[in-house]
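What follows is a single structure, and I will ask about it in a moment.
All protein chains but one are shown in place.
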């Protein structure tokens, strides 16, 4: 189990390494928030590239330091693109982030998310309902069916997803980040609750998706657990700081990107966290 | 015919119900303004979800309180997705908003818009040229061919579309909102002119599309006529307020979303309107 001091040290290293090396993290992600994902990745110091076609997904998988796959707005070609990209990542030993958005809607989504079990995403990021449903789909502890997923929204609490998150992390050997009022991040052994954020984050589309994209950027420079935690911390920090400066959701988005850009490694490492054994 | 006091009361009820219940309105919409649509829906208190695939469209049709269909950037799969989604909405008696963007461009667009006649959208939202062209395509009074549609822009005035709007509303049994310098909203019996807005709304892409998405949110909580009018009113209010605070189009967008977020039910109900018999 990680100590607070180890976590703090590794977060600082990850953030600074990203700022120094401008690592590329490719994405296959939904069209609703694709611009937010790219701008958030750029704001923290990474580089972004998005594609839809199978051979381009494989190319990015091998060219990038890590990859972000979000199943938000599936297109027909994804039936081929996503498994091939996930396989390329797995075969090359490259880390990747899975965002199982809206799990339970549609046949293709279920099929793809089932296939991903084999390719073991390094980080799984979702809201509580999505994490519980993915554990259910993969027949792991803490899972359930997807009946509590309402479109892209969660109807479960983060703590309700604790067992599912731990089971998923143990299965993949990576980490899981459950987004909510307080975020839960675990590698199956340590559980961290990252605090902060803002009520405005539910009023701006894509705070969850772009957190996944930012986790992929940090995944080029750290372990899955530290990447997931660093992304959650910078989101909670930026959210809280932005909220204190604005009074509505349009300004919040702009200020939020600014705070992502301005946050230092120490700021991010010092974001309030509670740590416990899984 | 509605009285001003009835309209005022129903707008207040619709706005407050949305703020209290956070209703989900799914969309199939173009990639240019999809993010604006989602953020506008969230700003007024709704929840958003976007999809492209046929069975996902059917799922959202049944899961959401209302649905928004915008034919802006058609993809090949839409040939299947849009009729199946519209049919699912019609069969389930669920309300939906149609935005016939750029009617007249391309074979698939014409085919889809022709098919929609059967599924009677609860609200039709377009600029004057689009509304006239849709009435023409559906062989209703006031219609004409689409020769005055220039890409996504209108070359007709709102009053020129009055007869077409009334004919469309009478045919569907729903409402029509014609966007322009002053907006015209009708249910075929009452005609309301909603005033305000801003010249900047022509300099920011998606003010029309996102108005349609917001109308879908209000459609979960009111009649088609009140939903279309509430959406038009909040857009005119937010546009006028935002214009008074900025001097260019980038800031206008941000301030506009802020004003959507901040507008109260009473503000929206009290936006300047003229009411007449159809």
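A and B are the chain letters, set down in written order, and residue numbers restart from 1 in every chain.
The working rule: contacts are C-beta pairs under 8 Å (C-beta built on N, C-alpha and C of every residue); 3 or more make two chains touch, one makes a residue touch a chain.
Model, not experiment: these values are computed from the prediction.
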Touch criterion as defined above, residue of B:16, B:31 or B:144 at the omitted chain: B:31
Note that chain B touches the absent chain at residues 30-33, 35-36, 72-76, 102, 105-109, 150-153, 202-206, 246-251, 253-254
Residue ranges of chain A at the interface with the undisplayed chain: 24, 26, 31, 34-35, 38-39, 42-43, 47-53, 55-56, 59-60, 63-64, 75-77, 253-262
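What we mean here is this: only the chains that are shown with their structure count from here on.
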Between chain A and chain B, tell me the centre distance in angstrom, where each centre is the average of that chain's C-alpha atoms. 34
